[in-house]
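Entry: chain A
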Amino acid sequence: MTVFRDLSQHILDIAENSVTASATLLHIDIDENPVDDQLSIAIGDDGRGMDADMLRHIADPWVTTRTTRKVGLGIPFLKQTAEMCGGTFEITSALGQGTTTRATLQLSHIDRPPLGDLNGTLLCIIVGNPMIDLVYQHKVADRTFVLDTREFREILGPEVSLSDPEVFAFVRGTIGEGLASIGSEALP
Partner candidate 1 sequence: MEDVLATTDGIIDVHGADQEALVEILREVNEVSGHLSREQMQRIASRLSLPLSKVYSVASFYSLISLEPLGKHVVRFCQDAPCHVVGGQQVWEALEHELGIPFGATSLDGEWSLLTTSCIGACAVGPVMMVDSDIHGNLDPQKVREIIARYRGEERSGGIV
Partner candidate 2 sequence: MAYRAHVIISGDPQQAQPVTVALLDEIGLLGLSNEIEVLAATDLTVATPSIEAIVYPDGVHYRDLTPDNARLVATEHLLKGRPVQNLMVQEQAVEPLDEPSTKEVRVVLRNVGVINPESIDDYIAQDGYAALGKVLTEMTPDGVLAELKTSALRGRGGAGFPAWMKWTFARNAPGDQKYVVCNGDEGDPGAFMNRRVLEGDPHSVLEGMAIAAYVIGATQGYLYVRAEYPIAIRTLRVAIEQAREYGLLGKDIFGTGFCFDLEVRMGAGAFVCGEETALMESVQGNRGQPRTRPPFPATSGLWGKPTNINNVETYANVPQILLNGGAWFAAMGTEKSKGTKTFAIAGKVKRTGLIEVPLGITVREIVYDVGGGVLNDKAFKAVQTGGPLGGCIPEKHLDMPVDYESLASVGSAMGSGGFIVMDEETCMVDMARFFMEFAQEESCGKCVPCRVGTRKMLDILEAICAGKGKPGDIEALETLGRSVKIGSLCGLGQGAPNPVLSMIENFREEYEAHIYDKRCPAKVCRALIEYKIDPETCIGCTRCARNCPVNAITGIARQPHVIDPEICIRCGICAQVCPVNAVSVE
C-alpha cells in the first residue's frame, strides 16, 4: 500500500503536475467498468509537455523538474499502485502539446485502494486553480456524469471567483449529486 490511501489523492497529485506545467485546460476521465472488471483513469492537460528524453525517465523517482526537493514521487507512486493491482501505466507527452497520464487497475483487485473522496479532489483542483478549466467525465457501466467548469465561468464571469462560499457549496453539491446518480464507488 503506497503512501496515498485512496486513488483520488493520486489524481490530485498528477493534476498538480499539470498546474506546474502551466496548463489551462485539464481533462480527467474515469471509467468504472464492471463488465471488463477494469477501472481506468486518464489525466490530460495542454501544458508545456516533455521532450522524448525526459519522457523516458519520468517514471524514475529520482527524476524531477522541481527545485525544492530532489525526488518526484507522484508518477512512480501511481505506476506502482496500478501495476500492483494487475493494471497498466502509461504517459504520453510532446513539447508544447501537453501530457496525458493513463492508468488502469483491475476493478475487483483485492489490493486496489478505493476511489475515496473524489469530490474533495475535484473541489481542490477547481477552487484552488482559478486559471485552469476542468472537463471531468466519470463513467460507471452505462451511466455517465460530466462536469465542465467552463460552463460555470461563462455564467460567473470574471468578477465572481469559484472560491466564493456559495459557489463552492454549489460545485460541491453538483459533484456529489453527479457521483451518486451514476452510483460510483467514490464517496459522494
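How were these picked? Simply put, all candidates are chains of the complex that A comes from, given by their letters.
Throughout what follows, contacts are C-beta pairs under 8 Å (C-beta built on N, C-alpha and C of every residue); 3 or more make two chains touch, one makes a residue touch a chain; residues count from 1.
Computed from a predicted structure; not experimentally measured.
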| item | value |
| --- | --- |
| Which of 1 or 2 touches chain A - same complex, any copy | 1 |
| Candidate 1 contact footprint on chain A (complex, rising order) | 1, 5-6, 110-117, 185-187 |
